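Heads up, one of the protein chains got dropped from this complex, but the rest are sitting where they should.
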Amino acid sequence: MRKNKLTRKRWPVPPTILFLMITFAAIVGAALLAPVLAPIDLAANDLTTRLLLPTFRDPASPHLLGTDNLGRDVVVRLLYATRTTISISFTGMLIATAIGTALGVLAGLCGGAVDVIISFLTDVRLSVPTTFIGIIFACVMGATPTTTIVVIAITGWSSFCRLVRSQIFQLRGAKFIEASRAMGASGLRIVFEHILVNIASPLIVQATMELSGFILLESTLSFLGLGIQPPGTSLGVMVSTGRDYMLTHWWLAIAPSAVIIVLILQISLVGDWLRDKLDPKLKNAS
Amino acid sequence: MKRYVLMRVLKALLTIWAVYTLVFFLTRVTGDPVEWLTIAGASDSAKETLRQNLGLDLPLVQQYFKSLFGLFTGDTGTSYYYARSVSDLFAERIGPTLSLGAIVMALTILIGVPLGMLAAVRHNTLLDRGLMSLAIVGNTMPNFILGILLIFIFSLKLRALPSGGMGTPLHYILPVIAMAVGPTASVARLTRSSLLDVIGQDHLDCARAKGMREWNVVLKHGMRNALIPVITILGGQLSAMIGGSVVVETVFAWPGIGTLIVTSAQQRDFPVVVFGVLVIAASVTFVNLLVDLSYGLLDPRIRDSH
């Protein structure tokens, strides 16, 4: 009985979630270490080894998932592609969170005209679907990794802004904020000491949930040829090139697709769990 | 109520105008389109003629007002590449996009809502869990991957359905599935959770106490209240759906607005891109406006508070 209680306390994370977290960490770790694990030149190619069969088709093949149309090992390509996808989505998420939080705090605390303007900007942003924002920016700035990060930041800030704004409206009436004001605290101190700390957990949940959306956005843009360009690679680029060999070498498109699906699934399931755990209030939001 | 409707309409128009203005200037700050429209080494006089033909010789602000007022008179500008009126290009392609979208929207509601209800009524049973697991997978499945999988299985392996293009009703099947799975899953999940919120409430217990059948209770008393969040999300789903249609149209080589905009973006055909974004922003804003106004019809509390 006592032992049971102890173990429960030591493992507050249910085993499925723990499994998802560990596998996610493993994928991300391997991807980030790609230059160490398999130092290659991304632009190099070797047409003599093009489209070799994978191990499950030809047990003698040294390439676990075969080689692609330019003779490069698919597993190594996958590592690099995941690395690009993750780092771009993550950077974009950080920027989107920062912009959204700042604007949300501004709207929530200033109220009045500032709030009206920021809410209007949110409406303007939301009236254009994410893919189209990606299209416009790729068209204007050219398809580069920086563009993709900019697109993620520009599409992503609005949901953080809305969340922070509504949280602040709830917090503004809180007695402990009033107490702080009565003690003579300045507005900035209240934001840093009380507000940011109190909105941190819904913000983390939101950031997690959005991250899977950003991975999807990056892959979609790269798939459409509006994101990462060869010889650079990302999961979307790999799906896009693999698509041409579907009939004979289906794994070229399916393998990166599977990685995308697994990443998104892992993140959204962990996000769901985090949301229920940290913030039961948000359960039915969106 | 009247004043509320008026304010909302004004705000919607303002939003569309802001989108148009932002996109217009964004596309013009990056340089001279003439440079990439002409081949390298083209003579200056040739460039100058082209510039005049496209109206790019005017000052930027003048170009902006000219194209803005042009919109009101039906002059939507000329595509750089097709050398045709932008509105003609869209008119040709709006049909395929709309027919696809309408089918997808109808399926989303007709399948998503009943599935959500089923899961809610059979809460915590195997059926509920199974449906919800499917919904989670459907939600996370990117539509371009789903499209590729569908082509692989039904076109390449089974050779049962066409992999792209448009012509027969059979051509609709794969793109519709690829587009509809995600929104259907979202709607099913939301219908379930909002119905579950309502199902435990007292006035439903009262209906049960009167001896109504469970399905009747859910249909007559539950759905009316549960529909409001569902309608809200449909507005958002439409936006996601329009975004998704670009991808699905590209995958299935569907001759709609999506493919037009993507190819135009790749070719930097700005008049087409700007007008395309305007059309899309307008439709999203319009639907959200309708959604906002329809709350009032469903919920008297909201209706009276305006």
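Note that the chains are named A and B in the order they appear, and that numbering of residues resets to 1 at the start of each chain.
FYI, a residue touches a chain if its C-beta (ideal position, glycine included) is under 8 Å from a C-beta of that chain, and two chains touch if they have at least 3 such contacts.
Here is the rule we go by: contacts and distances are computed from a predicted model.
> Which name from "Tetratricopeptide repeat protein", "ATP-binding cassette domain-containing protein", "Iron-chelate-transporting ATPase" or "Metallo-beta-lactamase domain-containing protein" does UniProt give the chain that's left off?
Spelling it out: the chain absent from the display is recorded in UniProt as "ATP-binding cassette domain-containing protein".
> Can you list the shown chains that the absent chain is in touch with?
Over the full assembly, the chain not pictured touches A.
> Can you work out which residue in A:37, A:174 or A:247 touches the chain that's missing from view?
Of all options in A:37, A:174 or A:247, contact with the hidden chain holds for A:174.
> Among A:50, A:172 or A:194, which one is in touch with the chain left out?
Of all options in A:50, A:172 or A:194, contact with the hidden chain holds for A:194.
> Over the whole complex, note the residues of subunit A touching the chain we left out.
174-176, 178-185, 189, 193-194, 197-198, 200
One rule holds in what follows: only the chains that are shown with their structure count from here on.
> Measuring centre to centre with CA averages, how many angstrom lie between subunit A and subunit B?
The mean C-alpha positions of subunit A and subunit B differ by 22 Å.
> Residues of subunit B touching subunit A in their complex?
So the residues of subunit B in touch with subunit A come to 11, 14-16, 18-19, 22-23, 26-27, 29-30, 136-137, 139-142, 144-145, 148-149, 151-152, 156, 193-194, 197, 229, 233, 236, 239-240, 242-244, 246-247, 250, 261-262, 264-266, 268, 270, 273, 276-277, 280-281, 284-285, 288.
> Would you tell me which residues of subunit A are touching subunit B in their complex?
For subunit A paired with subunit B, touching residues are 120, 123-124, 126-132, 135-141, 212, 216, 219-220, 223-226, 239, 243, 246-247, 250, 253-254, 257, 260-261, 264-265, 268-269, 283-284, 286.
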